[in-house]
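Now for chain A:
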Amino acid sequence: MSYPATVLDAVTTTRGFLLVLSIIVPVAGVLLAFVVGGRHIERLAFATILFGLAIAAAILVALQQSDGPLVYLLGAWAPPLGVALRADGLSAVMMMVAAVVISAVGVFAGADFRPAAAESRAPFAFWILLLGIWAALNIVFLGGDLFTLYVALELVTFAAVPLVSLDGRAETLQAALRYLLFALTGSVLYLLGTTLFYGLYGTLDIVLLSHRVRAQPATLVAAALMTTGLLAKTALFPLYLWLPPAHAGAPAAASAILSGLVVKGSFFILVRLWFQVMPGLPGFAATQLLAALGGAAIVFGSVVALRQERLKLVIAYSTLAQIGYLFLMFPLALSASGQLESGGALAGGLLQAVSHATAKAAMFLAAGSIYAVLGQDRIAGLGGVWRALPIAVLAFALGGVALMGIQPSGAYLAKELLLQAAAEKGQWWWAVVLQAGGIFTAAYVLLVLAHVLAPAKAPIASDRPALRIQETAALALALCSLLLGLLPWEAYLPIAQGIPSYRLGPEAVSKTLSKVLLPILGGTVVATLLGRWGPPPAHITSWKPPLAVVDPIRRIGLALGDLIERSDGFLRQWPVAGVTLLVLVLLFGGCNADGLVMRMQARPASGRHQLFA
Partner candidate 1 sequence: MTVATILEMVLGAVVLGLGAWTIAARETFAATVGYVAYGLLVPLIWVRLDAVDVALTEAAIGGGLGGVLLLGAAARLRASEPAAAAETPGKIVRLGAAGASVMVAAALSAAVLLLPDPAPTLAPAAIANASATGLANPVTNVLMAFRAMDTMLEKVVLLLAIVGVWSLASDQAWGGRPGPRHQADPHGVFAFLARLLPPVGIVVGIYMFWTGADHPGGAFQGGSMLAAMWLLVIMAGLTDTPPASGRWLRLVLIAGPGVFLAVGLGGVCFGLAFLAYPPTNAKPLILGIEVAMVLTIAVTLGLLVAGAPERSPQR
Partner candidate 2 sequence: MSFALDILTIAAVSAGAFFFLAGTVGLLRFPDTLTRLHALTKADNLGLGLVVLGLLPQAGSVRHGLKLVGIWLLVLLAGATVSQLIARAARQGGPAR
């Protein structure tokens, strides 16, 4: 009954139905929640979350037992006519992370969005949109067809935008509108590229495309359009105008989802595009450009984060920096002819995404707990808060430590893998950026912690007591991120050599110590130089001599910070961001064209195999 298959994997594998379940369970949850509404919506959402968590775990198990990706042909129609769902190691890992983060956020939000006797607006919208985002993300991770991925991307956006403006204040409405319009621009560019791919190759199926795509000028245009569109949705520097106000203005639970998961959706499609749809296409210049934007994002995001006065904005700008970190893997993983060369770098990039998802969600949830108790989140006013909310502060700190890349966190493992790849390829400059990223992260985490651990200026006048369950949800996520490095990733990610081991010994201890000390010491220095500090307490006279030494350097640092903050304001203007977007389209087209000429002479062998175990 089905169209004659042209690819080997065009059959539904056993347990492929799990993939369908992972999508239709949250979809069914959305539909039911919409009808039931009222008081039961929260319980319904919890049931769906439990079910979904189990499915994600089952997929992880099933994938380990199968000797290739899980495949499901929808309606038994094989591509190119039909649409396939595929789960490889990358998708399974991302799905599990999404399930974990959504579960934790669900627990956290259970307290904030508990419907009263009658149905009320915010809980109704929140729970439905949460399940909607989940369904959409699962499609993003599993979809094997570029157009299905487009619909999934739009679903993510439509579910994410109303979450931003859930509290209905004018600022958040504006942030949501900016986000929606910019994301829509990105998706139109993506759809344009998809159109060209269909016109060129007569299919939108990722596996089929990976066999058919050739380095042609029209393909380059398509790739440039799609890449830039996805970057706009991922908010890579300099296309981030919508991110800080949206992520910082949303309710804490929503911020955690937006920062932790939503931006990873478009990032994941970008990975699929560069590594699977068009292997052999991206040239050296294009990968360097992508990572250079990432490096700029790290510097920009971190410096601006250091200068924020509000905790949620620090975390939002930190997201900007961490998104940059995700893109450092491209030049390290891809060879000069655009083929996957270092699976370790790819694994490192994915691991970074996973660690950031958990750690950042934890930090936003912790900040939400603090905000709820204090009624504000000015950093200068956070003194003594650790007494009132010890668990939330611990969660924030652990999340920060995990992000810095300290053992045994996932970010540590990611950094090691990327450093290894950089050393192998001789691209030492990315190693510098990688280390600098850790130092910058340490800087803003330490800056916040220094304020949090300072003595209270005034007793905390609390509107409401801290909710232990909310703090615990944040802590659980932070611990997750911190312990990620201990998990057996080889089963799912293309890690060739064994993961750097954790055996104890004098040498290992000293090595570990140096790896811990570098970011922390560096971070302290950076935070001192670039951070915003109030005047030192007058009664501590011992501060004066060191201050006299530091002061001139600090002034330079502040001037630099001012400059970067001003350029931040410039880049966040709509017309500027729009022009930048188009310039990036042209740049990516140009960079790839550069590689095209090279490859015209030496066309790569047709070794376009399945990249992912």
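Criterion applied: all candidates are chains of the complex that A comes from, given by their letters.
Here, contacts are C-beta pairs under 8 Å (C-beta built on N, C-alpha and C of every residue); 3 or more make two chains touch, one makes a residue touch a chain; residues count from 1.
Model, not experiment: these values are computed from the prediction.
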For chain A, which of 1 or 2 is the touching one in this complex?
-> 1
For chain A, which residues are in contact with candidate 1 within the complex?
-> 1-3, 12, 17, 20, 24, 27-28, 30-31, 34-35, 37, 72-77, 80-83, 119-122, 124-125, 128-129, 132, 135, 139, 147-148, 151-152, 154-155, 158-159, 161-162, 165-166, 168, 173, 192, 196, 198-203, 216-218, 221-222, 224-225, 575-576, 578-579, 582-583, 585-586, 589
